[in-house]
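Written out below as C-alpha cells is the structure these notes cover.
Of the protein chains in this complex, one is absent; all others appear in place.
For reference, chains read A and B in written order, and residue numbers begin at 1 within each chain.
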Amino acid sequence: MGKYILKRIVLALVTIWAVATITFFLMNLVPGGPFLSEKAISPAATAALEAKYGLDKPMSERYFTYILDAAHGDFGDSLKQRGRTVMEIITTKFPVSARVGGIAVVLSLCLGVPLGILAAYKRGTFVDSLFSVIATCGIAVPSFVICTLLMYAFGVRLKWLPTLGLEGWKGYVMPVCALAAYPTSYIMRLMRSSMLDVLGQDYMRTAKAKGLSQKVALFKHAMRNAILPIITYLGPMIAYTLTGSFIVEKIFTIPGLGGEFIKAINGRDYTMIMGTTIFLATFMIIMNVVVDIVYKLVDPRITLK
Amino acid sequence: MSEYLVDIQHERLSFFTPAGEVKALNDVSIHLNQGEVLGIVGESGSGKSVTAYSLMGLTAYPGRLIGGTLEFNGHHINDMTEKEFRKIRGNEVSIIFQDPMTSLNPVYTIGNQIEEVILLHTDKNKSQAHERARELLELVGINEPEKRLKQYPHELSGGMRQRVMIAIALACEPKLLIADEPTTALDVTIQAQILELMIELKNKLGMAIIMITHDLGIVANMCEKIAVMYAGHIVEYGTTDDIFYNPKHEYTKGLLKSIPRLDAREHERLVPIEGTPVDMLNPPKGCPFAPRCGNCMKICLREMPPVTNISDVHYTQCWMNQKEQMESEARA
Partner (left out) sequence: MDMKKNPLSFQMKLSPDDFLPASEEEKESLVVMRESVSFWKDGFRRVRKNKVAMVCIVVILIIMIFAFIVPSFYPYTYKDQIFGANNLAPMQYSADELARIDAGEKVFPHIFGTDKMGRDYAIRVMMGTRISLLVGLIAAVIILVIGSIYGAIAAFAGGWVDLIMMRIVDIIYTIPDVLLIVLLSFALKAPLSALAAAPGFGWVRIVGENLISIFIVFALLYWVGMARMVRSQILMLKESEYVTAARALGASSSRIIKKHLLTNCIGTLIVTTTLQIPSSIFTESFLSFLGLGVAVPMPSLGSLASDAINGLNTYPYLLFIPAAVISLIILSFNLLGDGLRDAFDPKLKN
C-alpha cells in the first residue's frame, strides 16, 4: 500500500514538474519574452521591468528560480493587477470556484447515481429510454450552449434568476446546473451500464439463490460493485468541472478563478496565466491521486504491494 | 401432496425471445426421494440447468413455465410467489454454480457472504452466525477457517472458492442441493476432491442432490439415478446401472461410447456423436436427435416418440424401443 501511494505521488510530482516546465517554456516562446507584446514602452522602462522580473538573466537561471519559487507557492506578481501577487489572487478567487464546482460535483453524484440505477433496474422500459435520451443530450450539448440557454430562458425571458454574480442561493442555481449537466448525464450512463453489467454477474445469481430480497441484492451486492467505475470517473469529473468553470464563470460573471484565468489570457497577464495553470494542474493531479488511492481502498481485488 | 421430495410432472418451459419461442423443456418428469442423488446429463442447452433452476424459481427472463406441476418438499412451486421462493432458497434448497471464480461477490469477505445466508434464514445472532460459518468452513475442509473468513474471494484458489460455495449452500442444512456442473471450471485433481467432499457431506448430512453435468464419469460415482436430456426432453431415465450397462437410447449409447475407458482394447477408438446439437429456435419436427441418430427411421423424422417403459424406473423416448416393445407385445 505504502509503496503504491509513494509510486503514485512520485508520478504526480513528475507530472506537476512537467506541467510547470512546459508552462514556463511555452510562455518564454513568445519572442523577446513576455513584455514585448505589452504596449509600446520606452527601452528604459522595458529594461527596468526586465530587471525587476529577472528577465535579464539567462533562461536556465530564470527557469530554476521560477520552479523553486513555484514550489514554495510563489508565482510572482500579477502583471495587470499591480501590487497583488498571483498567489493572493488565486487564494481569494479559488474558493468561489471551488464552492460552485463542489456543489455541482455533489449534485451530479446525487442525481446521476440513483437515476442510473433506476434506468438499469427498469431497463427496456419507457423510463429507461427517457433517461437515456436526456443523458445523451446532456453529453452532446456543450456547456456554453446550456449556459446561454439557461440564461436566456430563466434570466432574460422569465427573469426568475439573476444573470450575473452569486448573490444569494438564486445566483448559484444556473451556474451549478450548467456545470452539473454534463457530469450528471455521464454518471447516469456510466452507472446504468455498470449496474447492468453487475446485474448479469454470477454472484448476483448467487445472491438470489441465497434467498436475498431484490432490495438487499441490489443495494448490498450490486451497488458496491457497480459504484467502482464511478469512483474512477471522479478524477476526470473534477478536471471537467474546473475547466468548465472558465465558460460558466465568464458567462455568468462569477468572480472565480476560471473567470480570472480567461481575463488573464485576454489581458496577456503572463505571470497570472502561468501561476493559474500550474495551480489548477496541481490541484487536478492531486485529486487524481486521491481518487486513485480511494479506488484501491474500496476495491479489495486490487492488492496493494 | 407428493410422497417424493421433488416431484416434477410434465414440466414445459419456454423462453420467449425476440427471435421466437425456444422450447427449453418439453414434458420433463423427474422425482427424487429424500437423500437420493439424481444425475442430469446432457450437452449445453439441453435443458438440464433450466429444469433445476425452475425448482428454485430462478428461471431467467424471458423464460416462463407453461405447463406441468412442480412440487418440492410439500411446496407447490407452480403458484409460489417470489416472496415464498425467497424463504426456501438457500434454506430448504441450495445451489452450487459452475464457476466459483465469478459466483462469489468480489467486494465482500468470505465470512460476510456465508454469515449473510445464516442470518437471513435462521434466528442466530451475529456471533452465532460467525461461529456457524467457521464450522462450515471446517466441514468443507478449509484449513485456518478463522483467517479465511476475513479474506476476499480473490485471495482464494478456485477449489477453495468452490468449497466456500458449498459451505454457503449447506449453511442452513438444505433438503436438496442442486449442483450445476460444480467441477467443470476446476482442475482435474481439484474436481476429484470436490466430488469426494460432496459424497462425504451427503453421507454426513443426508440431503438429496441433483447433479447437473455433461460428464458421465461424475454421475457414475455419485448418483443413484440418471436422467439423460437432449433438446429439452428426458430421452432416457433409469438407475445408474440401467444407464451404464443397459443403455437403450441411441444418444445415451453415443455418450457412453465417447468416454475413454481404461478397460478398452488397444486399438479401440473413441466414437464421437456425429452432427451438431439442435438449433433450439428451429427444432426438428420429430425426434430432436433424429438427424444425428445412426438408426434413424422415417417415423423419427415425423413424430416425437412416446415414452417406452423398459422397467419400473427405466424409460426412454425412442421409436426403436417403442418398436421393440410393440413387437414383443404382439408376440406375447
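One rule holds for everything that comes next: a residue touches a chain if its C-beta (ideal position, glycine included) is under 8 Å from a C-beta of that chain, and two chains touch if they have at least 3 such contacts.
This one's a predicted model, so the numbers in the text were calculated from it and none came from an experiment.
Novice: Who touches the missing chain here, A:87, A:100, A:204 or A:247?
Specialist: A:247
Novice: So which of A:140, A:164 or A:298 would be touching the chain we can't see?
Specialist: Per the contact definition at the top, the residue touching the missing chain is A:140.
Novice: Which residue, A:6, A:156 or A:298, contacts the hidden chain when the whole complex is considered?
Specialist: If we include the chain that is not displayed, A:156 is the one touching it.
Novice: Give the residue, chosen from A:11, A:231 or A:290, that touches the chain omitted from the document.
Specialist: Checking the options A:11, A:231 or A:290, the one contacting the hidden chain is A:11.
Novice: Using the document's definition of touch, tell me which of A:111, A:216 or A:239 contacts the absent chain.
Specialist: With A:111, A:216 or A:239 as choices, the missing chain is touched by A:239.
Novice: When the complex is taken as a whole, what residues of subunit B touch the one chain not shown?
Specialist: So the residues of subunit B touching the unseen chain are 275-276, 279, 282, 284-286, 290-291, 293, 295-303, 306-308, 319, 322-323, 326-327, 329-330.
Novice: State which residues belonging to subunit A touch the missing partner chain.
Specialist: Output for subunit A: 11-12, 14-15, 18-19, 22-23, 26-27, 29-31, 37, 136-137, 139-145, 148-149, 151-152, 156, 190, 193-194, 197, 229, 239, 242-243, 246-247, 250-251, 261-262, 265-266, 273, 277, 280-281, 284-285, 288.
Assume only the chains that are shown with their structure count from here on.
Novice: Nearest whole angstrom, what separates the Cα centre of subunit A from the Cα centre of subunit B?
Specialist: Computed from C-alpha means, the inter-chain centre distance equals 54 Å.
Novice: Show which residues of subunit A lie in contact with subunit B when the two form their complex.
Specialist: Checking each residue of subunit A against subunit B gives 201-203, 205-214, 221, 224-225, 298-301.
Novice: Would you pull the subunit B residues touching subunit A in the complex into a rising list?
Specialist: Interface residues on subunit B, with respect to subunit A: 56, 58, 82, 85-91, 94-95, 97, 99, 102-108, 116-117, 120-121, 152, 154, 165, 168.
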